[in-house]
Structures are given as structure tokens and as C-alpha cells.
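With one protein chain held back, the other chains of the complex are shown just where they sit.
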Amino acid sequence: MKHYLSIHDLPSIKATVNEAIELKKDPLRFNHLGKHKTIGLLFFNNSLRTRLSTQKAALNLGMEPIVMNFGAEGWQLEFEDGTIMDQGKSEHVKEAAEVISQYCDVIAIRAFAGLEDKAKDESEEVLSAFVKYATVPILNMESSVGHPLQALADAITIEEHKPAKKKLKVVLSWAPHPKALPHAVGNSFAEMALAHEDDFEVVITHPKGYELDPEKTKGARIEYDQKKAFEGADFIYTKNWSSYKNYGQVACEDRSWMITADKMEVTDQAKFMHCLPVRRNVVVADEVINSEQSIVIKQANNRTFSAQVVLKKMLENL
Amino acid sequence: MKHYLSIHDLPSIKATVNEAIELKKDPLRFNHLGKHKTIGLLFFNNSLRTRLSTQKAALNLGMEPIVMNFGAEGWQLEFEDGTIMDQGKSEHVKEAAEVISQYCDVIAIRAFAGLEDKAKDESEEVLSAFVKYATVPILNMESSVGHPLQALADAITIEEHKPAKKKLKVVLSWAPHPKALPHAVGNSFAEMALAHEDDFEVVITHPKGYELDPEKTKGARIEYDQKKAFEGADFIYTKNWSSYKNYGQVACEDRSWMITADKMEVTDQAKFMHCLPVRRNVVVADEVINSEQSIVIKQANNRTFSAQVVLKKMLENL
Partner (left out) sequence: MKHYLSIHDLPSIKATVNEAIELKKDPLRFNHLGKHKTIGLLFFNNSLRTRLSTQKAALNLGMEPIVMNFGAEGWQLEFEDGTIMDQGKSEHVKEAAEVISQYCDVIAIRAFAGLEDKAKDESEEVLSAFVKYATVPILNMESSVGHPLQALADAITIEEHKPAKKKLKVVLSWAPHPKALPHAVGNSFAEMALAHEDDFEVVITHPKGYELDPEKTKGARIEYDQKKAFEGADFIYTKNWSSYKNYGQVACEDRSWMITADKMEVTDQAKFMHCLPVRRNVVVADEVINSEQSIVIKQANNRTFSAQVVLKKMLENL
């Protein structure tokens, strides 16, 4: 594994999950692995968990994190080839990526979907350009279409909290939100869950019009009746996203899709999961997120260990 | 001591001052105490001294500082319980504080008074929420009503510069300023000084209408005649604050209250103190701040050691 762009870059998700759970017992065990190595964390968008947990993971491995808020602190980047750069952008990503590769042993990037141009978002403009031009491993800290560090943390969390059952029912449920949000978390969760086909029955539920990219959800059961989807579930993973078909539009903002206690009651004592930040009483009712079934805080804790296990693999490969 | 929210959280101010003076002689003595421990410095407001000195203190103890400018880099936080979060705020402080506690061993917070809603400011909305929801020690880097790291640095500075006298006259003087400022520094200095009742005679001087919260100044002599207040003083501590009664208002901007050489002359060769930043020739005349009596730079240096002694106590308690 050189880059970590999608969960499929892992040689084995299961083995990686187990390795992360081992790391968590002794987070400083590989503290010498990253000595005198720097990781550049480049933020094109805001961040709390990713910002802090990726730094923590790097520190646990003995690395030196260097954080840069790209828009505010650096230069506007040009991504097109052959442009006459006489407008607002003062540096081409080719130079930026090659140059940063000389100062940092790993480059981590957060660059959200703009939700205005589907083709542009699907091309992973920022992430792909760094993969193309950088000469060091690239770590995806949430891109236009994926959030694989989150998905790996989710897999770790499910492994830690799963009931003793032959097959788990794992439900990804859309929930309402006042703003149009990207598909990255939903996509990556679906990909991760579907990669567990022997162990998980994967159900995705949302109002009509909120179908995710069918490429990412192949093999999942799509169920438009939320309550029916929840029946007997072991994990309810909630996230809002905007329409994929009418790209970036808010098709409906149906508040009845909020996760409530009565919906959780039809599950098999399912654990409630969300990547955070979450809008209380819009996405999920207080009664659910405050309940014992909610494991969102533990899930956030696993962000450190998903980043750490991935960085460990990168360092071992340098 | 778990949290450091007010100077009263210290088991003993005097013992802590002496400990800080010892630390200052050998700042790296406890460099192994914070090894592999992180401190998250969360800034909801600007900062220079606090930003740099708290990092320096943490580094002296071997800790890893992680700095985050909360507004610009993260998400807007909701502090109310039970809200339907469908407006601008995307994360509840409950989740934020619990999550950050998993990445940081200590959380340091700067969140100034808004000066618009007295009850809200006095509730210490941000600081209290982190105390309530975080699971690690909270360090107050200036909150709505207090700046106890500053007050501790002030106590250290007074101890280092006090004349050999049985009782010191310590004067807190209001000074003019073009903008409405919070009461935090004035409050904490008063609390600290009044805690030295055996050693200090505490006089507070300001124009009528600028009385601080009487809870914070109980035991101090309030003197509306500035020159009379200065007579025989050993320390002149200057700071502007807005009205507490007409909360956040600028009652008068009387320039005659500026600290000048002729006022310093009626003191007993008093030392001049200010927490900085200070507006020259508005709060204090150049002739005073440039004089040998001014100890503002040494006072700022003690910010490192006030933070370090407090962090040391927290680390010893972890």
C-alpha cells in the first residue's frame, strides 16, 4: 500500500481492523517508526476530529505533524493543465505537490466536494492531482467522494461492538439536514460494509431521490421504508447527504427521517453510529444519541487508530 | 486540583508561586512528566502571549501542543441543551468536548466575554460546557469572567519584585481605552490580590460607574480618586474594563485616568504592571511604560511559568 485513498487500498480490511485493535492496546509501541519523519496535513476545508486525531496518530508513531490551512495560509491552486494562469490562482498543483513532497514524508489532504460540478467532484480534482504529482504517500482525510479513514474507524468500532451473531444487519440510514452535504461518508461506509459481504447484510435506507452512486452501493439492499429497514438491525449508521442524481440538490428535507427512539425499538438493540459533527434533534433525537445504544464517541476515538494503522503501513513502506 | 478555572482552584497560591519561582530556575527539570501527553489549545479568540507561553510551558514539560483556532478551523458549536440544531451551528459542545478529550490529555480554552448578555457571560458558557462534558483537565486561558493564568503570573511577578515591607499596597487602576473590554483580567487580579489579605492592602480605583462585580472585590477598598489611591503604593496594576453595571457599556472614556509619571510620583516607587497588549499613551504614557518602574515584560515572561506550574500539577494528577 502506497497511498490511502479508499478503503480498497488496504490489503485486507479485516486484518487491518485487527491490527488497529492491537495498536489501541499499546499506542506507543511503534513510536520509533516515525522518528524524524514529517506528515503535512493540508486542509482545504474545516476539520475537528480529523485535524486532531490524525495529529495524535502521527505523534503516537513519533512523527512530526505540520499543519497547513491551505486556503487561508497559502496560495490558491490551479488544477487545470495548460491554463494561462493570469487569474486568481497563483500556483499550479504540480509545483505545490512536488515541492511539499520534499518537506514531508507523507501528505494528508482534506478537500470536500464542491457539490456544483459532479464530473469535477468525481474526478477527485485535488486528491488526484496530489497523487499524480507528489512523490510521497497521500493520505485521504476526506475527499470529494470518500472518507476512508472514517470508514476504517467505523469498521473497527463495529468489530468492537458486534453481538455474537453469524450475520450482522448493518443499516445505513439517510437523515435530514438543513444544508446540502457531500456523499463521501455515505459512500465510504457503504464500500466498507459491502466489503464484509460474508459477515454483514447491508441495507441502505433513504427517501426516493437520495440514491447514492450505484457503483458504491452494488450488493446493498435499498429500502425506502426506514422502519422496515431498521427491523432487527444490529447497527444503525446515520448520515445526511444531498441528491446524487440531481447532483448536490436537497431533494426533500423530510424531518420524519430523523432517528428517534421508537425507530430504534424495532432494531435488535442496535448500536447508533454517526461520524460527527451531528445536528441534534435534526439528524438524531437527543433520546437516541444520549442513550446507551449510541457509540458515536467511541467511534470518534477510533479515528486515532484508523489513522495510526494506516500511517504505520505507510511508514513501513517508505 | 483537576481543572484550573480560577485562582481559587490552587490548593495554595503562595506555595504555587514559590513552586513556579523554583521551576523558573530549571524549566526543563520536569521535561519527562509530559512525555507522550498532548495539550489541545482551543482558541475561540485571538491571542499572542497566551498562545505562545502556554505552548512553551507545555514543551518545557515535554508535552505535545496541538493548537486549534476554533472558529476558523472547526465547526460552530451549539451550547444549549435540547435545541433543534437546524441553524448555523453544526456540532454540540457535548460531542466536541467528549471527542477532544480522547485526543488530548489536557484541554486549554480561550473564550472571551461577548459583553452583550451578562447572564450568558457569567455562566461561562464555553468553559463550563467543556468542564461539564470533557473527561480531562480543563485549563482556562481567559474566559468570560476570569484570566487565572494571568493572575498567577501577576502573583509570581509581585513576589519577585516586592520591596521588604510588612504589608504591600497593591492598587488596581482602571484606565481609559477606545473599546469596550471584558472584566476577566481585573476580576482575576482582584481575586488573587484579595487572597493575599495578610500581605496586601488592596485598593481599586476607577471612575464611578466602573465598579467590578462586588463578589470579586469584597474586601478591597474602592477609591474614586485615582491620585489618592496611588499614594504610597508599591504596585500599580492597570487595566481597562467596560461597565459591569451597565453591562459592556463604555460609561466614560476619561483620558485623564491614563497612568502618567506625575501619578507614579505619589507612589512609593511603585512597580507598573499591565497584562498586555497595552495601548500606549491611552492606557499608560510612554514615560511610565518605558521607565525602570515598568515590569510588564518580566510579567509577560512569567506567563510561561504560571502555565507550567499549573500544567505540572495537572500532569501529576493524571
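Letters A and B mark the chains as written, and numbering starts fresh at 1 in each.
What we mean here is this: a residue touches a chain if its C-beta (ideal position, glycine included) is under 8 Å from a C-beta of that chain, and two chains touch if they have at least 3 such contacts.
Keep in mind that this is a model prediction, so the values were computed, not measured.
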item: Residue in contact with the excluded chain [from B:1, B:15 or B:48]; value: B:48
item: Residue of B:21, B:194, B:266 or B:282 in touch with the missing chain, whole complex considered; value: B:282
item: Sites on subunit B contacted by the missing partner chain, in the whole complex; value: 28, 31, 43, 46-49, 51-53, 55-56, 59-60, 69, 72, 178, 276-282, 286, 296-297, 300-301, 304
item: Touching residues on subunit A - with respect to the absent chain; value: 36, 38, 40, 64, 66, 68, 72-75, 78, 81-87, 90-92, 95-96, 98-100, 102-104
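Everything that follows uses one rule, which is that only the chains that are shown with their structure count from here on.
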item: Centre-to-centre distance between subunit B and subunit A (centres being mean Cα positions), rounded to whole Å; value: 40
